[in-house]
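Just dropping this structure here.
A selection of the complex's chains, in situ.
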Amino acid sequence: MKFADTAAERNPLLRFTDLTLRGAGQVMFMNNPVTGLLILAAVVWGAVAEDLPQVAIGAVVGLLVGTLTAMALKVDRDTLRQGMYGFSPLLTGAAVPTFLDNDAWMWGYLVIGAATTTVVTLAVSNVFTTWGVPALTFPFVLTSWFLMLGAYQFHKIGISSLSTPALPQPAGATSFDMSFPELATSMLKGVSQVFLIGDWVSGLIILVALAINSRWAAILAAAAAVVATLLAIALGAHSTAIESGLFGFSAVLTAIALGCVFNVPNWRAMLYALLGTVVTVVIQAALDTALAPIGVPTFTAPFVFATWLFLLPKADLVPTPHHKPIADGVVSGREATS
Amino acid sequence: MKFADTAAERNPLLRFTDLTLRGAGQVMFMNNPVTGLLILAAVVWGAVAEDLPQVAIGAVVGLLVGTLTAMALKVDRDTLRQGMYGFSPLLTGAAVPTFLDNDAWMWGYLVIGAATTTVVTLAVSNVFTTWGVPALTFPFVLTSWFLMLGAYQFHKIGISSLSTPALPQPAGATSFDMSFPELATSMLKGVSQVFLIGDWVSGLIILVALAINSRWAAILAAAAAVVATLLAIALGAHSTAIESGLFGFSAVLTAIALGCVFNVPNWRAMLYALLGTVVTVVIQAALDTALAPIGVPTFTAPFVFATWLFLLPKADLVPTPHHKPIADGVVSGREATS
């Protein structure tokens, strides 16, 4: 990226495009504009395939509004250039049109939500930097919870597809006979659901986008989608949720974070990431239960909570007896080992 | 206040009266005994007008018990004298008789609650001082949530006016035809609801009390009540909640905090406070939904959460390109720019 970097340095529009695309990549920890561009392509593809183009438009609007808000708030330049203020607003921008009626009120709500996501990113980052741990996508989760819960009280903000609030009930038996292709598409949907899209082609494009920047990230994402889906099947989770990839997306993010972003990939880190992935599936189920009475989705909270719990121990995962200090860059330098 | 300050210095009873009245003023960030006295007058007026004199008595009892508990715990003298240990217990003392049956059990519950609020104030302050952000009224909110939720399990603690626990439902259409005077009284009730009182005269007295100490605080309070009420109407919130001022009180506090207490008032701070006020309205609606199944009110949590999220970024809101460091006094020196 040597040439592009220099060109971006000189031209303000190129620089803005570069940091915005990196923002799209940073949803999956990839500080790479090409990865970001491919991810946006995957989102557009999936949104159109689902006949919800507003989700892709919302994602781009969220990405732009969030990034511009960060610039208006005079944030740290280096962090801005890494795309760190783009990824959470992008997700807020994708979530709002996924669950709320597509009208002018929704778009106003989305813009305010995306700007707020940037404020929340700064707030949560300042708190968690105390322990050398990043905000992850929690600013998206928190802001979107507020927006969805708020929608229940506002007649003008119509709810299109939130689950009806209900008391949780123990899962019934689900007969499960998936063919192998169905299973594989469920797993790929798990990857695309990171962006609230259930489309296996999008999932495939995202894996390619990851591989361009980090083979480890692509491998871990695919492995986590497989592990999470098979575990959910084994434990007898509801087939609709499994088929839509809803047990996969948080697990995918946890595996990338624990396996190759915040730890150096080695066999101890892999075991740790495996436990983290399993725990993410349990937390996914737990939050599905806990949020049922208030009718909002978990978003990526299972990933955030699991990853925080597994990063905060500052576990020494180096296989050799010789300790290497964990790099200070844990927070800002969200670069995956390639 | 030069003379009063010196007199208070010499006479222990005067000193105690002074710091107690400042405690009443600090509910709205006003470190001023005259403002505090007027606020208490507004509370008495409103409580009598609503035929709930126990709310005013409870507020005073809470203020006294909370302040005495702080003294028994040998807290920092300067902070005590600024009234920082009075405002949250005052609110707990107003909340308990608002929602629970007026009998001897309730008064015992109130006294324990007010003393606990002071302990919680010390706890929350110690945590949030890590990030240079104050506890705000969260000690009141947390303690009162415990007291209200607890009341459901205790037959002797009778519930008089908590909402029946229910699963949330999307808001229906509400025909809305308010005359201008009705609209204006709703807004003034928004100001008085800071003290759990829905009375427009009280709201007016409080605005005067604010103006005595800080014109900016009075202007921001009035502006926030207008903005929050109009926004709630525009978004189609339930008319009963709007008419009672329930969308106003947290917004009022957020606007004062972000507009003139923790930031120097200028056009960038005003824009920031405006976004914070809008977000407070959304969080108010969100918490109304989230708390519906457990039958407790939001109290001032929307103000606390919004203000924390907007203070934690330590946003540089100085309009000129030259940076001024944010004063260290952010936490203890809760003095509004007058």
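Miscellaneous remarks
Residue numbering begins at 1 within each chain, and the chains themselves are lettered A and B in the order written.
The rule is short, and it goes like this: a contact is a pair of C-beta atoms (placed from the backbone, for glycine too) under 8 Å apart; a residue touches a chain by one contact, two chains touch by 3 or more.
Since the model is a prediction, treat every value here as computed from it, not as a measurement.
Taking the whole complex of the structure file rather than the 2 chains in place, the copy count of the single sequence reaches 3.
Note that in this section only the chains that are shown with their structure count from here on.
In the CA-based superposition of subunit A onto subunit B, the rotation angle is 120 degrees, rounded to steps of 5. Separating the centre of subunit A from that of subunit B, both taken as means of CA atoms, is a distance of 36 Å.
The residues of subunit A lying in touch with subunit B in their complex are 73-74, 105, 112, 115-116, 119-120, 122-124, 126-127, 130, 145-159, 165-167, 293-295. Subunit B contributes residues 130-131, 167-174, 234-238, 241, 275, 278-279, 282-283, 285-290, 292-293, 308-316 to its touches with subunit A in the complex.
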